[in-house]
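A single protein chain has been omitted from the complex, and every remaining protein chain is retained in its original position.
Letters A and B mark the chains in the order given here, with residues in each chain numbered from 1 onward.
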Amino acid sequence: MADTALAHGADHGAHHTTTGLSNNKLGMWIFLGSECLLFGGLISTYMLYKGRVSTGPQPDQIYDIPFTSVSSFVLLMSSLTMVLAVSSAHRRDDRNTNLWLTVTALLGATFVGGQVYEFTAFYREGLGFTTSLFGSSFYTLTGFHGVHVTVGIIMLMALVGMVRRNRIPGSKAETVELIGLYWHFVDIVWIVIFTLVYLIPS
Amino acid sequence: MAIIERPSTEIAVAGGAPSGVKPSEALGVFKRPAASTSWKDWLVTVDHKKLGIMYGVAAFFFFIVGGVEALLIRLQLAGPEGKILSADQYNQMFTMHATTMVFLFVMPMVSAFANYFVPLQIGARDVAFPRINAFGFWCWLFGGLFLNSAWFLGGAADGGWFMYAPNSSTLFSPSHGIDFWVLGLQITGIASLTGAINLIVTVLNMRAPGMKLMRMPIFTWMTLVVQFLLLFAMPVITVALFLLSFQRSFDATFFDVAAGADPLLWQHLFWIFGHPEVYILILPSFGIVSEIIPVFSKKPLFGYPIVAMSGAAIGFVGWGVWAHHMFASGLGPVSVAVFSMATMAIAVPTGVKIVNWIMTMWGGKLSFTVPMLFAIGLVVQFTIGGLSGVTHSVAPSDTQQTDTYYIVAHFHYVLFGGAIFGLFAGFYYWWPKIFRKQLSESIGKWNFWLMVIGMNMTFGPMHILGLQGQPRRMQVWTEARAGEGFFNIGFWNRIASLGSFILAVGVLLFIINVVYTHKSKKVAIAPLDPWDARSLEWMTANPPVEHNFDSIPTVNNLDEFFHRKYAEDPNTHEVRQVATAEEVLAELNAHPDEHIHMPSRSYWPILVSLSLPIICYGLIYNRLLMGVGAAFLLLTMFGWAMEPSTAPDDDFDPPAPGEGGGHTKELAPLG
Partner (left out) sequence: MSTATEHASHTDHAHEESHGASDKQYVVIALILAALTAIEVSTYYVDFGPLFMPTLFVLMAVKFVIVVSYFMHLKFDNKLFSYLFYTGLILAIAVYCGALATFKFFLQKG
């Protein structure tokens, strides 16, 4: 009876599904597909409005490309550490999983810190949320992205806690992988934002 | 978020009274709710069937609310110089009528049917993410109530259901009505998005063995297409709503013309959502009648693959036509031409469906039961509405029609005559499966005919009114400006208002039918398969047991249930009945599955969703309240995450055949 229970329990990581694919993973990819429409709308709003500045600073006057480049690099590297976390999770290496998850969260927090610094600098230079169309659209787009990163950091830290307490039943590796997918998505949105918003001046 | 098992002994009940319930082990912070049949069970259920019923009851309530709003509008326009509603009240009334009907009636009623029947139709035991399913329901309900609370808090939204900018700004609409509208729709939008993810994964991943995509019932197919539309359209309106709420609450400049903003941005964002939205409203009803017409024609659906694929085609092409709502907005001739052609194209797959339904009936053995009457009603009335739609696609003629009552006629024909008639067909068709009794056919026929007469009398004249020049959202008409002749604007408005009350009586008859059917002692319990149906949801008890099927069927055919009842003689090609529904069900249950895992009840979905209106009231009134709501959200989300998605093994063995009435099932304790 114990053996059957164990064997049965071992199956729970991979439910039988019609496609053979995990429900959770399918759900996450579908969700990310829909997020493309969300960020697409915010980016389009920004692209439409950035050139229609009536008051306040213009994009090419206010951006600090060197600073933002470093921020972008930090976020990019956090994708690497995330992938290493997933890899450790697949090897059932809890210690390294938590190590890389924590580093990813720290890099993410650094990125968010950079964003906050950047926003306050822009504000001091005269670009507020309500100053102009550029201001409203810029802060909304990058703000949404920043909130997504922050939510990601919270999920990473929660994951670290749950891994430590062995609280994730079933396939732990899959949960890490799914949060990894979310994290990489947030990174690729930034790849697009960095190019379209920062590097292409108005 | 996989199927959750319960660690305790419980009694799952599908109609009888529980004989004893043991509370579950403590998990997480509080004890997990145990099974019962009290009202509390409904608050913590994750069962797709119960959620379907809740969606349906709440949606019908909002149907009445939206209907009363419509009747007030028609009363105001029933005579010259109407004094029923002031201009301000009138603006609120037509805004809320449309918002309620679209977001709080048709969409959730579609969810009701989809939730109840899609798992049954594909041979599954529930949806992929049951707690998220429950969460979606509560988000929708709280969002709808939040939205309507505006009536009591300074006035409802008054910018029209498509809330055009800059009319929607605080300058032109200073009350909080639009804020309630914006935030309420954001909350209900969560239900749509999570429901979409849930149902897509369910349909792709949880089909019974042998249930290939091209063996699924058309209702499930249409639901799948609709979920993809929701998945991709909801984020677009989410962006639009955020931009508007940031403008209204935080003085962002997105639609501030003085700051250089372009009001067309709102229109694009709204209609990129809005056009797929109308296909979201109609495709499920197309699915419902695609089930009903074959059953009552005693013929398989003509051209099943074409019907499935044309639904997908409508969903796909539907993304390319949104600016036909903007022909008169100054887009320019190139844009207008492109969208005009795309709109003409989309009539084709729709027309294909109409042909397929007619060809299904052709040569069939027709029985005009009430579900069949409503289904045929959809075919006829949607065709009329579709034809007026085709006239809109011709951009020059649309330039005259747009923003007149001609448009109002068009969309009420397709939405009321189409979508809502389809939903009523679904009520009558599936009622015996859900509620164990068939609604009265005789009251049903009165219900149907009064609705047909009422509907056509209300919306038919609106074509003429539009061509006579009556604009949309017109609050009042006068004899002096009603035009010459007897059949002027005044005449047709009077007819339309009269028709609306006949329509209301028709709807009332439905309610009377429900009450009569369930109160009367003369109405018998329905048989398992009263209509001699074709699909898997009928291969269950009345109503289905909590775990849906004692054993998951293996599917070998399209219309699997039909093929289990009937066989074709290989020599004479005569189709004869080889088994009754009861025999088919008994054979299915003869070898019940072992180790059935059912998802456990949970109170986290309702708690997490409760935080959302708190945050939104806070955003409008008191930022501290917003903080409290946000904290509650974080805490409850954390609690949910801590609740195990897979508890220790909890096997559920149905009783051996012959034992029990198939209603009460005892869960075997862990060995």
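Operating definition for what follows: a residue touches a chain if its C-beta (ideal position, glycine included) is under 8 Å from a C-beta of that chain, and two chains touch if they have at least 3 such contacts.
Nothing here was measured: the structure is a model prediction, and the numbers come from that model.
The chain that is not displayed touches the following shown chains in the complete assembly: A, B. Touching the chain that is not shown, out of B:Ser149, B:Thr170, B:Ser249 or B:Ser335: B:Ser335 (per the contact rule at the top). Among the residues B:Trp42, B:Trp151, B:Tyr164 or B:Trp319, only B:Trp319 touches the chain that is left out of the figure.
As for the chain not pictured, it touches chain B at residues 204, 231-232, 236, 262, 264, 268-269, 272, 319-320, 322-323, 331-332, 335.
By the touch rule set out above, chain A reaches the unshown chain at residues 19-21, 25-26, 29-30, 32-37, 39-41, 43-44, 47-48, 51, 65-66, 69, 72-73, 76-77, 79-80, 82-84, 87, 90-92, 177, 180-181, 184-185, 187-188, 191-192, 194-196, 199-200.
By our rule, only the chains that are shown with their structure count from here on.
Those residues of chain A lying in contact with chain B across their complex are 1, 5, 8-9, 12, 15, 17-19, 21, 23-24, 26-27, 30-31, 33-35, 37-38, 41-42, 45, 48-49, 52-55, 129-130, 132-133, 135-137, 140, 158, 167, 169-170.
Across the interface of their complex, chain A is touched by residues 1-3, 128-129, 193, 196-198, 200-201, 204-207, 211, 231-236, 238-240, 242-243, 246, 250-254, 259-262, 265, 269, 595, 638, 641-642, 644-646, 649, 671 of chain B.
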